[in-house]
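The structure follows.
As you look at this complex, bear in mind that one protein chain is not there, while each of the others sits in place.
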Amino acid sequence: MIISVENLVKKYGDYTALDGLNFTVEHGDIFGFLGPNGAGKTTTIRILTAIIKADSGNVLIEGHNVFKEPLEVKKINNALPESNGYYEWMTAREYLGFFANLYGEKTSKQDIYELLEVVGLHGKEEHLIRSFSRGMKQRLGIARALVNKPKLLFLDEPTNGLDPKGRRDIHDLLINLNRKHGTTIFLSTHLLDDVERLCNRIAIINYGKIVRAGELDRMKGKGTIEDIFFLSTKEGTL
Amino acid sequence: MKKLILVLSMIFLTIIAYYTSASAASRIAVSINPPFIQANMGDKITYVGTITNNSDRAVNNIIAYISLVNVTPGKEAPLDLEDWSANKAIKVDTIPPRGTYEGQWPMRLIDSGSYVAYITVVDKNDNTPLSSDMSHLEIKRILRLNPNNVLPVAIGEPVFIGMVFMVIAFRRRKRVK
Partner (left out) sequence: MKTAYIMQKEIRESILTPKGFLWYIITSMILSALSYLFLTNSELSLLDQGQMLYRIMNFITALGVLMGLVFGADAFAGEIERGTLEALFLSPVDKGEIALGKLGAVLTNWGIIFAISLPYLFVVGKGEQNLLIGIAYLAILGTFLAIIFSAFSMGLSARIKSMKNSLIISFFVFLLAGAPIFLSAAQRSTWFGRILDFINPFAGAINTFDSVVIDSQGFSYQAWRVAIICGYLLLSLWFLKRSVSRLEM
């Protein structure tokens, strides 16, 4: 397995965001991480990407302990946060070049151009980011998340605010990444359509706990994904 | 007889009083030189004060100081000499009988205008300070347009920085879309 989470607890003062979280993710999964607003999805991703620390618990990413080897973990994964800001004064090429340098990746101009082509931003290399639409910025964010060719990619609401074509393009990109390059994708979203189209395994989180997890096809046998989601997250389920 | 003694005593006392008070005034004399100076702002000048002991007894522990008064029309006022002169007061320990003392008061001319300068001598044994005649001082303002070659820097540097910025901005604008 690529991700192993055991008894993860995170508190913010009196508020418990994660209350003994347990789940695993296998290599090559497109793993859907679902939950209502405030369930703990973003907190989970931030802990797994070693941005914040947990109060207790164990997290292994590709065998590396996230709390003891944060830099090693960051080298092999990458993420597109939900609210990702950009250095709008940079061009797309400068932006990717900057992050490639931080990851220690020796990327030529050509490598960056190819990366931008993968995400559908061909021809926009020397354009200022401030001239990009929301969808273009989202693609650029994904390009940044791919700059270190990560084994594990975390995406927090990647299709938020995109039009249907934009969403479809992102879907195709992710499927391509997963099938061609073997990238494991951890997709946090509350858009059930995205889950249905992309994911092979899911976990549903509510009030900081996993309420349901498993292979999507097997779970769908008991109803639609919507039924599963609403049943799992209604009040009193825990 | 009694009347005669009274009159003689009065005359005698008057003579003593006169002699005592007159001796203060006539014991010391003070003068200032030069009597007239014309100079420019920023110039350095020196006043010389001569204190003469006209008496047959030594004069001790006297203080001499210089005063400057602005007499420019509309600006009449005595001056605070803090920026003009470092040593305003001189203490003289003793001047021998019939002797003289020369004190120097160097000054830097801070502001333009018309002034009078005089030296005052104070003897704590006397009731009356004694001042010299006034020396007239005319200070001219001179406009220096480029002192220390400041203009090339004062004008050139902001222009240079602006030009550097324009070159950087132009090169970036050429490259990005």
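First chain written, first letter: the chains are A and B, and each begins at residue 1.
Keep in mind that, in the parts below, a residue touches a chain if its C-beta (ideal position, glycine included) is under 8 Å from a C-beta of that chain, and two chains touch if they have at least 3 such contacts.
All values derive from a computational prediction rather than experimental measurement.
A.B. asks: Quick one: which of B:R57, B:K75 or B:R108 touches the chain that's been left out?
C.D. replies: Reading the full complex, the residue touching the unseen chain is B:R108.
A.B. asks: From the list A:K41, A:K74, A:R93 or A:R167, which touches the chain that is not on show?
C.D. replies: Touches the omitted chain: A:K74.
A.B. asks: Give the residue, chosen from A:N84, A:N160 or A:N200, that touches the chain omitted from the document.
C.D. replies: Only one listed residue reaches the unshown chain, and that is A:N84.
A.B. asks: Please output the residues of subunit B touching the missing chain, sorted low to high.
C.D. replies: Residues of subunit B in contact with the hidden chain: 41-42, 83, 108, 110-111, 141-145, 147-151, 153-155, 157-158, 161-162, 164-165, 168-169.
A.B. asks: For the chain that got dropped from the picture, name the residues of subunit A it touches.
C.D. replies: 46, 49, 51-53, 71-72, 74-75, 78-79, 81, 83-87, 89, 98-99, 101-104, 144
By definition in this document, only the chains that are shown with their structure count from here on.
A.B. asks: For subunit A, which residues are in contact with subunit B within the complex?
C.D. replies: Touch residues, subunit A against subunit B: 91, 126-128, 131.
A.B. asks: Mind pulling up the subunit B residues that touch subunit A in the complex?
C.D. replies: Against subunit A, the touching part of subunit B is residues 175-177.
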